[in-house]
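Worksheet: the structure to be examined is printed underneath.
Only one protein chain is missing from this complex, and each of the others stays in its spot.
In order of appearance the chains are A and B, and numbering begins at 1 in each one.
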Amino acid sequence: MEAIAQKIREAAKRLLSEGKVDVVIGYAKGSVPMREYPYFAYTPEEAENLTWTSFCCNNLALYTIRRPGRMAVVAQGCVSRNLVNLINENQFKREDLYVIGVNSPGMVDRRKVQALFPGKTITEVIEEPEHLLVKGQGFEQRIERKKFLRSNCLTCVQRNPVISDEMIGEKGPEGHGGNIDNVAAPWEKLIPAERWAELQETLKDCIRCYACRDACPLCYCHVCFVDEAQPQWCGKTQDEADVATFHILRAFHCAGRCTDCGACESACPQGIKMRRLTSKIEKDIRELYGYRPGMEIGATPPMSLFRPNDPQDFIK
Amino acid sequence: MSDNAEFSPRIAAFLCNWCSYGAADLAGVSRLQYPPNIQVIRIPCTGRMSPKFILAAFRKGVDGVWVSG
Partner (left out) sequence: MFARRRFAVLKNLLEYVGIEPGRLHFSWISSAEAEKFQKTVAAVTEAVKALGPAQHMIKDIRKVA
């Protein structure tokens, strides 16, 4: 990990000092353990702060939106797929983007780690090749990295970047062996009443902070539907209908675009599992229209395309 | 409402101006009888239909939604 981080810093310094890009967007070490955050290096000195660890959970594609000038982005599989999405949605030009590609080792879910140490404060996490050494006051434990991966990383099928101008480190295996179809759309087996109950259970702690929306590289609308006031499509309350409206519509807006990067779940302060909704759509899009978002530049998004023989048995 | 002997649902019907709204018109002109449960909302085209409308209708308490192009 540290070796990769070092190479990212070198690449960033080179790009910035040669004036190839105006900014390098990467990750920097959080002020508390396991909370790496997006970092913008504008000078070679600032590039020293870039890092690469098991906790790079933000999707950096988000920060390219409406950013003038040339930018370099540190991109693992999912981030590169979202970059491709944005290029296909005409948000910026491929020429303005320099992709520093990295194979993703799969990111670790800080909640799963914290759950091992209930009520205790973790003060340091040291990266080892296959393990993490977790330290706090009066305890120290070595844990196996791959047992604590985020659930979306377990079923990822594209860990290498789909586009890159420069590859840091070697390409690695594409997946972790998890099969998305075993976990996607977990409520499909249930009857309607149970599904509704599960939805309520999943969303009951949502505080409508919209961190999930703000972390998502698909959500770049100037005015989001939840902020529209006249007419107000989505009420501002904690009422179950309002909360459900927000989550259903947000998920729907991601249809044919969501790369299952998991940034939304990682950003949520309440630990809401909104991928239970987005994974259903991802699966439908794959099964109905044979499409995986962000895999190739120039692909037409499935929602702005139709075929005469699209399924329509549901229409009378 | 539910203690009524016969439950009479309220249904929001989003009808395309050029297709189903026309059909509704023709049904009226032709004196065809149909259940009075639908409340028609005319939309300029089925392409105008947004999922927001459907959820908003449910939130306001309709029992069913029908979209017709």
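By our rule, a contact is a pair of C-beta atoms (placed from the backbone, for glycine too) under 8 Å apart; a residue touches a chain by one contact, two chains touch by 3 or more.
Since this is a predicted model, take the numbers as computed values, not measurements.
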Give me the visible chains that the unshown chain touches, in label order.
A, B
Any idea which of A:N90, A:Q137, A:N182 or A:Q312 touches the chain not displayed?
A:Q312
Suppose we count only contacts with the excluded chain; which residues of chain B make the list?
1-2, 7-9, 11, 13, 18-27, 29-30, 32-35, 37-38, 46-47, 49, 51, 54-55, 58-69
Where chain A meets the chain that is not shown, the residues are 185, 187-188, 192-199, 235, 237-239, 241-242, 244-245, 248, 251-252, 255-256, 277, 280-281, 284-285, 288-289, 302-306, 310-312, 314-316
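Convention: only the chains that are shown with their structure count from here on.
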Report the residues of chain B in contact with chain A in the complex, numbered from low to high.
51-52, 55-56, 58-59
Interfacial residue positions of chain A with respect to chain B in the complex:
225, 231, 233-235, 241-242, 245, 248-249, 252
